[in-house]
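A protein chain is absent from this complex, but the other protein chains hold their places.
Moving on to chain A:
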Amino acid sequence: MSVASVLGAFRTLRLVDPCTKLVQVQIQPRRWRLKENDRRYLISTTPKVDLGTQGEMIGQIDTARRGDEMYPDADTPKQIFNGIAFSELPICHIKTSKNNTIISVTDYKNQPMVYHSCGLEGFKNARKGTNVAAQAAAISTAKKAITKGIHSVRVKIDGLGPGRMSSVKGLQMAGLKIISVTDSTHVSWCPPRPRKARRL
């Protein structure tokens, strides 16, 4: 490899120092504009989509202590919250996916009472799949639910998506009291063959 080819990988920058009027020469590595590298750079720098899984990677320590009662037990269904037994509280089903968030409130017998989604809220196309849309949809759902006399709910979340955390936050912001949060994401270890992998 010749000297010229080695030096070709670098770019010289001449900068004039305004105080001393001296010319400084800086050598910087030249950025090769290769297609492959550009794509990798693009993928590595694009921000990751928030799927509402904050707290997933927090270490091995469980902060819940025995006195905290963060987890339900055999007596919880009979426990009274706001004058209603836990097992008879209305349920707020939240279905979050990458492109939309669908929220429906039912009573404890799964009779639907309120139904709403990011699309119904007025967001279209890619904007449906944002946490802002999910929060807005959740707020109007909660307002509707309150007019129907629902004040405290159990939340049941299905799927990973931008609305996973923000929609629950929205329900609370509009004044619903959230008693519990349940995950009902369907996870299978022997699913039918999923679709072909995306090529990036």
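As a working rule, a residue touches a chain if its C-beta (ideal position, glycine included) is under 8 Å from a C-beta of that chain, and two chains touch if they have at least 3 such contacts; residues count from 1.
The working rule: contacts and distances are computed from a predicted model.
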{"item": "Protein name (UniProt record) of the chain left out of view, among \"NEDD8-activating enzyme E1 regulatory subunit\", \"DNA replication complex GINS protein SLD5\", \"ER membrane protein complex subunit 2\" or \"Ribosomal protein S21\"", "value": "\"Ribosomal protein S21\""}
{"item": "Contact residue for the chain not shown (choose from A:82, A:110, A:125 or A:147)", "value": "A:110"}
{"item": "Candidates A:118, A:139 or A:168 - the one touching the absent chain", "value": "A:168"}
{"item": "Residues from chain A at the interface with the omitted partner, ascending", "value": "52-58, 60, 63-64, 68-74, 76-77, 86-87, 109-110, 154, 156, 160, 164-165, 168-169, 172, 177-185, 187-189, 191, 193-198"}
